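What you see is the complex with one protein chain gone and the rest in place.
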Amino acid sequence: MTVIEPVQKYEDIPAGDLLVTVMRKRQAEFRLVQICCAVVNNQYEVIYSFADDESYELTNIRVMVGLNETIPSICDSYPYANYYENEMSEMFGLKIEMIDGDYHGKFYRIEATEPFLSKKAKEERAVEAEEIRKAAEEAANMPAPEKDAPDPASKPEIKVIKKEGGGE
Amino acid sequence: MANVKRSPWILHYDGSSCNGCDIEVLASMTPVYDAERLGVENTGDPMQADIFLITGGINSQNASVVKQLYDQMPRPKVVVAVGICACTGGVFKDAYNILGGADTVIPVDIYVPGCAARPQSIIDGIIRARDLFQKRSEEHDALMKKKNLERRQA
Partner (left out) sequence: MGKKSVIPFGPQHPVLPEPIHLDLVVEDEVVEEAIPNIGFIHRGLEGLAEKKDFNEMVYVAERTCGICSFGHGMGYCEAVEKLMNVEVPERAKYLRTIWMEFSRMHSHLLWLGLTADAFGFESLFYECWRIREWVLDIMEKTTGGRIIFSVNQVGGVHRDLDEDQIRFMKGELDRIERDLKNCEKTLFEDATVQKRTRGIGVLSKQQIHDLGAVGPFARASGLKYDMRMTGYEAYGNLDFEPVISDEGDCYARILVRTKEIYQSIRLIRQALDQMPAGELSVPVKGMPKGEAMVRVEQPRGEAVYYVNGENTRFLNRFRIRTPTFANLPGLCQMLQGANYADVGILVVSIDPCISCTER
């Protein structure tokens, strides 16, 4: 029997590149093996594993997500990822948008809310949310710019050229 | 054993067990450890059952299911908790989703410990349940007779 030596590799990517990387894996006919979430240093560490069934190679894509950030769902490329994503959002409170078949936190229907997120992490998340809200409020209440400088948000002036000569 | 008038039927439900005790319950009904020679039969219908064999702990999702199954069974009935998870919660007692053993929602008469409970202990539990069921049926019959007599005299 020929033993196939399995190769396992880890890739770290930013959250913005997630959809493109997953689409490339789908093009290459990789199978989604699992999606796993863990809380490391007050951040979510999400690992997407893809396998090639011919060579038994396993590629793990790691994405670090902040406690208040949202990541997109990969259900467009892999429809059956919705079970993993529902589970992660219920157990960890990870915000995932556009899940196809969203159970809205009622997949396992447990009584405890986000049991895998420790109390410290929940407090940290609340503090971060407060800071983000304050920053957004300050940006909305910024004073108006000076008169001399052209206001970039205003529309440009349209010059109307009147044609001379007799009209109809 | 010679004076058995009734053969009680068994309803088996898995609360939140790992399935080990469930297959041992099924193994007690199949050849080698055959409990059917005692007259018991495994039925899927709660309204035709007399003995309720429950395995696994209780969590928030199945508490109402277990209570409903218990209520659907007609009296007299006996409840047997099979496996340590149904008795006290077992190795999962500290888990966030387990409330406890079966006695958190329904009254349990006989506790059969073990992880997974062996077919020999399960059959022992079924025999005791059958004797208890016999006793309860006789008390139930006596009570019904007394009530009928009072109604006729009134």
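To keep things simple, chains are lettered A and B as they appear, and every chain counts its residues starting from 1.
One rule holds for everything that comes next: a residue touches a chain if its C-beta (ideal position, glycine included) is under 8 Å from a C-beta of that chain, and two chains touch if they have at least 3 such contacts.
Since we're looking at a predicted model, the values are computed, not measured.
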{"item": "Positions on chain A where the hidden chain makes contact", "value": "1-6, 8, 29, 31-34, 36, 38-40, 47, 49, 53, 56, 58, 60, 78-80, 83, 107-110, 112, 115-116"}
{"item": "Residues from chain B at the interface with the omitted partner, ascending", "value": "13-24, 26-27, 30-32, 44-46, 56-57, 59, 61-62, 65, 69, 90-92, 94-98, 115-116, 118"}
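What we mean here is this: only the chains that are shown with their structure count from here on.
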{"item": "Intercentroid distance (Cα basis), chain B paired with chain A, Å", "value": "49"}
{"item": "Of all residues in chain A, those that touch chain B in their complex", "value": "108-112, 115"}
{"item": "Touching residues (chain side chain B, partner chain A) in the complex", "value": "59-61, 96-97"}
